[in-house]
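So that we are looking at the same thing, I have put the structure below in structure tokens.
Taken from a larger complex, these chains appear in their original positions, while the remainder are omitted.
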Amino acid sequence: MKFSVMVNEGPYTHQASDTAYQFTRAALAAGHEVFRVFFYHDGVNNGTRMTTPPQDDRNIVDRWSELASEHELDLVVCVAAAQRRGIVDADEAKRNGKDGDNIAPGFRISGLGQLIEAGIQSDRLLVFGD
Amino acid sequence: MSETKKFMYINRHAPHGTVYAHEGLEVVLIGAAFEQDVCMAFIGDGVFQLKQDQDTSEAGMKNFSPAYRALGDYEVNKLYVERESLQERGLSEADLMPLTWEDEDDDWAEKPSIRVVSRAEMSDLLEEQDVILNF
Amino acid sequence: MLHTVNKSPFESSSLRTCLALARAGSDILLIEDGVYGGLAGSAHSTMVEDALKSMKVYALGPDLKARGLAEDRLIPGVQVVGYDGFVDLASANDKVQSWL
């Protein structure tokens, strides 16, 4: 079965990103396909490489990056939501005159159409948020 | 897949206190380009999104409520509002923005987009969908 | 003591909790989505009407306008203040508790 997952809250503040991660991992472990993970609202804050969580806690951003590299997961950060919240890749930095970027490995910035496409192409779309 | 899916956007948040209503509306407007069978549902505090006369100037925020009037032009013309949610909040249909669309199959007649439905009807509508997003 | 409530009573228990713990003589200020608590004729109006017997209840005007709520939709006795009035209430009371 083909799943897509939407993550609407940032790391640590709400459990949404944790549950989405555990669901995605369990779906992959059960042999399902995960077509896309789409980050919207504060969910875009999962895609910054600038976090340094305490040593004795999970690293939510790295966990997503690693899962993406292991399973060729498509992690998409919504561009409009990212602009409001300060998540930028090299292209966005150039376009908006920023002096650097902060996107984490394995994430890419794209439009809301990617969410609709995920809804059309997937058998199930699951939303995790506040 | 060349199919058309039934998409429902459920709106359960009041406007302005959080961004969900605003960013949810952005999804609906972008999604309209994909030619799916789209409807919106307004449940609970979501009905406040359609309240007339919103004016955010003193609060210093963006007033995105005029964008609901554009929905008809994007062929998003099924806006289901739960009657019980209106009643619990002391609102009636007259409090809502008069949203309309033009029916090209009926000589471009202007028709209302908002349909006030009972909770039982809303429950049926949920079951009919293929994809549900909740804002 | 000033209590602020920023959540809708239709979706959150914050206003109910605030009113259960606020003492007679307190000031209650409804802000952000909390202003919906001031609506007359709603399923939760009685809660605020009861509070008005022993406390003062205010609603932030800019938040009412943002949500399209005219003053005549409020429960009688709920007073409208601006940000300057918010500052005055915070000064006049010895402390402020935000029921987030």
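Per-chain residue numbering starts at 1, and chain names A, B and C are given in the order in which the chains are listed.
Definition applied: a residue touches a chain if its C-beta (ideal position, glycine included) is under 8 Å from a C-beta of that chain, and two chains touch if they have at least 3 such contacts.
Note that the structure is a prediction, hence the values are computed from the model and not measured.
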Copy-number formula (whole complex, one representative of each chain type shown): A x2, B x2, C x2
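Rule of thumb we're sticking to: only the chains that are shown with their structure count from here on.
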Distance from subunit C to subunit B - Cα centre to Cα centre, in angstrom: 28
Per-residue overlap in subunit C, given as positions that touch at least 2 other chains: none
In subunit B, residues with contacts to at least two other chains: none
Subunit C-facing residues of subunit B, complex: 12, 14-18, 44-45, 48, 51-61, 63, 65, 87-90, 95
Subunit B-facing residues of subunit C, complex: 6-8, 10-11, 32-33, 36, 39-43, 45, 61-63, 65-70, 73, 82
Residue numbers on subunit A that touch subunit B, as the complex places them: 6, 40-41, 80-81, 84, 111-113, 115-117, 119-121, 125, 127, 129
